[in-house]
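Apart from one protein chain that is not included, each protein chain of the complex appears where it belongs.
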Amino acid sequence: MTELQTLLWPGADFAVPEGPVALWFGFTLLLWLCAGLYSFSTINQRKVLYWSSFSLAMVGNLLLLLAQDVLGFYLGFALMSLSAYGLVIHSGKGAARRAGRLYLQLAIFGELLLFAALLLRVDAADGALAISDLQAAALTPLTLSLLLLGFGLKAGFFPLHIWLPQAHPAAPAPASAVLSGAMIKAGLFGLWQFIPAGDGLLLLWLPWLLVLCFSSAFFGALLALLHRKTKVVLAYSSVSQMGYLLLALVLYWSSPADYQAQAAWLLVWYACHHALLKSALFLAAGTASSYRLQSWHWLALLWPLVSLTALPLSSGAAVKYGLKQELGQGIFANWSLLPGLLTIGALSTALLAWHLLALLREQHQPTKPKLPSTASFSWLVLVLASLSMPWWLTQLQPLWWQALQPAGILAAGWPVLLAAGLYWWWQHGGRPLPASWQDPVSPALGWSLWLKSCYQTQSSRQQAWPPPQWRKQERRANRWLTQQALLPLASSTLLAVILLLWLLS
Amino acid sequence: MDWNSWLPVFIVLSSLLPGLLIFSLAEHRFALRTTLNLGGVLVKLLLVAWMWQGVKAGEDYYFELPFLPGGSFILHGDALSLQFVLLSSVLWLVTTLYAIGYLEGSPLRSRFFGYFSLCVSATVGLALSGNLISFVLFYELLTLATFPLVVHRGTVESLRAGRRYLAYTISGGVVLMLGAALLHSLTGSPVFMPGGYLSPLLAEHSGLLMLAFVLLITGLGVKAALLPLHGWLPEAMVAPAPVSALLHAVAVVKAGAFGIVRVVYDVFGVDVMQQLDLTWPLVMLASATILYGSWRALQQQDLKRRLAYSTVSQVSYVTLGVAMLGPVAAVGGLVHLVHQGVMKITLFFCAGNFAETLGIHKIRELNGVGRRMPLSSIAFTLGACGMIGLPATAGMISKWYLASGALDAGYPLVLLVLLTSSALNAMYFLPVIYRIWCLPAGDWPAPKQLSRRFETHWMLLLPPVITAVLIVLMGLLAGTDLSPLSWSKLIVEREFSYD
Amino acid sequence: MNFALAAVLLPLLAAVLALCWRRQAARLVWLSTLFSLLLALAALWQVVTFGPASMQLGGWQTGLAIRWQLNELSALLLLMTALIHSLVASYSLSQWRDAGLSADFWPLSALLQSALSSLFLSVDLFNWYVTLELLGLAAVALVLLSGKKALQAAMRYLLLSLAASLCYLLGVALLYGHYGWLDVPQLAVAISEEPVDHRLALWLITAGLMLKAALWPLHVWLPAAHAAAPAPVSALLSALVVKGPLFMLYMIWSQLAGPELAVTGSWLFLLTGSMALVVGGWSALRTPYAKVMVAYSTVAQLGYGLLALGLMLHLTDPAFTQALFIFVLAHALAKTSTFLAVGEMQLRLGGKRLSTFRGASQTMPLAMFAVAVAGGSLIGLPPSGGFVAKWQLLLPLWQHSQLWWLLPVILAGTLLSAAYIFRLVVLAFNRAKPVRPDFAPALLPQWLALLPALLVWMLAFASGSLLSWLGG
Partner (left out) sequence: MSGDFWFDALLGLLLLLLALATILARQLAAAVMLYVVFGLMLALAWARLGAADLALAEAAIGAGLTGALLFSALARQPKSLAPAQGAGRVERLPALLLCSAISAVLGWTLWQLPLQPQHSQLPAALEQLGSSGTEHLVTAVLLNFRAWDTLLELLVLLLALLGTRLVAAPEPAALQHWPLARQWSKRLLPLLVLVAFFVLWRGATAPGGAFQAGALLAAALVVLRLNGQLPALRFDFWWVRALILAGVLAFLLAGLLSLWLNWQPEQAAQWLRWPLPLAKGLILLIELSATLAIGLTLTLLVVGERKELGA
């Protein structure tokens, strides 16, 4: 594909993806198509804005997956994240605009960081623009932190998640689905592609990243429990799940060379798994808020939850199992705390799932209109895809089987049951949360507002100069000079000049 | 004298002669005037294309006329000059089209188009000048030719702006002339040559050379709107839209920036610049201007003034690029010369369209324009995205090269400057775009129906659409042989391979 | 030499004939200016081809007779005189009915041309005095053409002019009394052979000439006189009449002053030149009247001449001679254009204040264009003649760092001239006042006003040969 360089920008290179990236591309495409189908019948207002943003974001998202060069990737990435702004503010309501503002501010900020990061990478690789060439170049602390920040702001793990719980609820359901399913994955994809595994500096940083993973996982799940809007809960669930995804990435980075391919596959499986189930859940939540949920809808709603909590038979079980397995093999094998943390994570995820289910039931109103069939269809496709993931992904099947072993069932099952009990006790045990704790307002909105006030100032008008007072005097002096004093002045000057010169010379 | 040596002269004449003829036309001779205008443009484009392929093939276009002892009047078409010539000719075409539509039915059109053509001739002449003295000559002519355009409206504000414009540019011109005279007294005015011609003087006259550099840069800095000398530019916004478009995108500010390129590369040369340690101050100055311009742009409530301050900032990218003295950075600076031109002219066209169609001048009046004037709004959005440096636009390419050039040349802090400026650009452009697209339509001051089929008069609409398409094309197709980027690389190749 | 002689005599004859045959005065004088232009061109051609020539009037020996010298410099000045006169005559012919110009203008202007040509050719101290007198009287008479309102200015001009002549005559008498030579080259030889204290003589001559040439600080009579005169007359006065004494100053100082005195004198010229630039420019900027502004501009511009003269004496560099005379040529052309255009506009728009010119770029675009173009040369914008002069002035200056303070002065002078020129131009672009529909001023006078302005811009491209002629 070298001809592209002479046609497009310098270094331009695209390739049909292979291997894990192909899967990534596949689920992304599927997600976008389904979301598009769903929006087709459910988006009724501001269609131009919606569809232009939607299609641009989709193009960007797919482009970044196809790109083999830095500029192409950056193009896709920027196109995607900036166009998504239109999706976020689509409703035009106050909350959407606030969320959009925050989103855009952070997106731009992220773009800039990313720009710097990519530039530094390219510079480190002596100007090579192909992504594959960047792998050989060593990281510097600055580059690494810029990359983590730049992609992290998109990926939305803690503490870079602040835009996510605002933006996802504000967007229409299909938009949230792609936002959460595909777009935040793009951030992760970037991290995966641009940070070379096995880099010395990276290995030093990995423990800290691990901390980040688990904080994100717990933080997201716990914060979700405080909120009562389904989409906010889902957004926080995404934050939490991104923690796991980051974990998968960290494991990929830390895995020994012979196991790396497997680790990469696991990362993609996890991403695919989460993408499918989260988009299905967002569609569900969106449907529940605007349409009547029919009975089979509840089934379609339950399955992703099952997958989320990694109950056996689901893809979730398989990938979680893979994660655990991998954790035992890499450099973190002797970190005894980690399996325990994973279990607590599973418990918190299960709590979140129960919370969500309860909210959905509670908020469901049977008087609303019926969901159009195309929308139902696209939703169903996503659920089915999620359901059948182990079947069409044959490589996943070993893991799936292993998760189906009794030990696996037990390990997956008891946190869910415990969570059910805990949740019931929490809801009905007479220990409700204080009202001030419920639906906390994110401080990020305040920061965003402050930032806005910085650049939307009203300029103060400058004072006009006072009129000069010396004009009159000047006029008088001129009159005297040209009328009364002219001749004497001229003659005396003449004589004075002669005298002066004579004396001086 | 063969055809090759006359070609630069013909290129200058192809706008000068129509301009002079237009002056003599009566006000109502619309058809003849338009024919002259467009005919001139097309002839110029043909000639420029001819020269373009010639220069690419390595031909030399050199015209000389004895003028002053030690310095003839020289027109010389080299790769660098062609960059600017191409830019101004192409943008002249679109601006002419725009101006015809914009000024329809208004008085004094012959005068306007006459000066307009003169202005383009001066710009092209400036680009083609082969030595410092010819450059100074066209530089001053440009000042004179643009002044009537700035004050074209003849209102009190425009006259005030015109006075200010003159005060700045004439002073700058005089300082430039002093600097040129100083250099001329040392060496005469030889032809611009890659690597400069001052290195023999380095040992003996380094103090004078530094003085000359300061004078030249001060003189050029006025038009290039470097930091303390930028005051005329926002004021000059009272001019009609085609004029501000031309002033800010092509002619005046670029003349300054182009002059800085010439002085740095072809008069002083990289070696002398480095040995005199002149790059740091220039880089600092350019950086300060970039940040300051963006910062001031943020505070403007008037659309055109915001664009003007944005220009102050963006033109210094060019200066920055050449000042860093690295080949990659130079590519960035040179390509931004073109890119910024196309992007800013788009923005001004759109601003003019908004003002002309809906009477909008303030940013807060822009609410919901996107639905009433979608094409202009798209063009505006693309221009703004380019200014921020978002990918798929021309701005991204120049920013990329500038930034990697900065790393390449050992100025990592410049990267920070570029990023901050981009952030500020986003801060002052995105709210505008937000208002255009995302807010419901407000009370527009003076909505007019200029066309039955389009959102506005087609002649007003076509130019921004063309330039907006160009922005995207220049960003996406930057690798092609026809792109400004490739041409900039060619220039840099020639400028840096002198020894 | 024959052509030069004819160029002096033709206007003289024309003047006499015009006085006799008054009905045809205008046409006669106009034709004579055209022919003398051709003659001056021929004289220049002759000098360039055959080299300089000189003539003893009456064929008597040196010392007894008056000597004329025709070299490149005098030929150029002769040409300038003829050119300006033919331009002004054509202009006056085209509009004299409207302007109410008296028929007396014609013989007077022809006499002026003759006197000035004779002055430029002559190298005799006493003959210079006579031509100077003739010049002064003709100028005063021309100023009086404006009628009563010019009376006061003209009388002052006359008085000061007479005083200046007396000063000059006194100086000449002192020199003649001691050396017995009136012929300048011979006198120079005599002085160099036996130097005595001839300071006073030289200073008297200088003061007188400075007063005649309206060099600062002896310029006080000029603005009123030039402003009061009719437009063609102002053009002649500013473009030509002040150049005569300047030329004499140059000749006398370059030939008669010894090297020591030359340096002393150069300080005078440098200082007064600087002051002229700044003060004249400032006054021009502040005055509310258009013609006064142009007149003050002459005061300021003569500062460049003084600077060039001073520098030439100070540094003995031929480049400054070139600068001086290119400046003289450029200023003559530019000022002719400015005065003609301003006068034409005053005539048509009615009013002498600057505010009259509001909107002039719309009402009288050609005339306004002429002012702007000529103003460009006055400012020194390239590629005008004024630019070349300034360039020649600046270039060698960089080599002599002890005179660095002149650079800011020149800078200030340039900026001030830009300020007053553009003050007018900006006013002209004001569109507050709509044009009357029936307003259609004649185009020919405007074109004629524009012509010298275009010429001065073309001068730059002839500067190569000009410099080589003046370089010797």
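General observations
Here the chain labels run A, B and C in written order, and each chain numbers its own residues starting at 1.
Quick note on the criterion: contacts are C-beta pairs under 8 Å (C-beta built on N, C-alpha and C of every residue); 3 or more make two chains touch, one makes a residue touch a chain.
No experiment lies behind these values; they were computed from the predicted model shown.
Among the chains on display, the ones the left-out chain touches in the entire complex are A, C. Among the residues A:Gly429, A:Pro443 or A:Pro488, only A:Pro488 touches the chain that is left out of the figure.
Of the listed positions C:Val130, C:Leu159 or C:Leu347, the one in contact with the omitted chain in the full complex is C:Val130.
Summary of contacts with the chain left out: across C:Gly59, C:Pro259 or C:Gly350, the touching residue is C:Gly59.
Annotation for chain C: contacts to the undisplayed chain at residues 1-2, 5, 9, 12-13, 16, 19-20, 53, 55, 57-61, 63-66, 102, 104, 107-108, 111, 114-115, 118, 126-127, 130-131, 133-134, 137-138, 140-141, 144-145, 147-148, 151, 158, 170, 174, 176-181, 190, 194, 196-198, 200-201. Mapped onto chain A, contacts with the missing chain fall at residues 485, 488, 491-492, 495-496, 498-499, 502.
Just so we're on the same page, only the chains that are shown with their structure count from here on.
Per-chain Cα centroids separate chain A from chain C by 79 Å. Of all residues in chain A, none touches 2 or more other chains.
Of all residues in chain B, none touches 2 or more other chains.
Contacts from chain A toward chain B in the complex involve residues 4-12, 49, 71, 74-75, 77-79, 82, 86, 89, 92, 97, 100, 104, 108-109, 111-112, 115-116, 119-120, 122-123, 127, 454-459.
Residue ranges of chain B in contact with chain A, taken from their complex: 298-301, 328, 388-392, 396-397, 399-400, 403-404, 407-408, 415, 419, 422-424, 426-428, 430-431, 437-438, 440, 475-481, 485. Contacts from chain B toward chain C in the complex involve residues 65-69, 73, 107-108, 111, 133, 136-137, 140-141, 143-144, 147-148, 151-156, 159, 162-163, 166-167, 170-171, 173-175, 177-178, 181-182, 184-186, 208.
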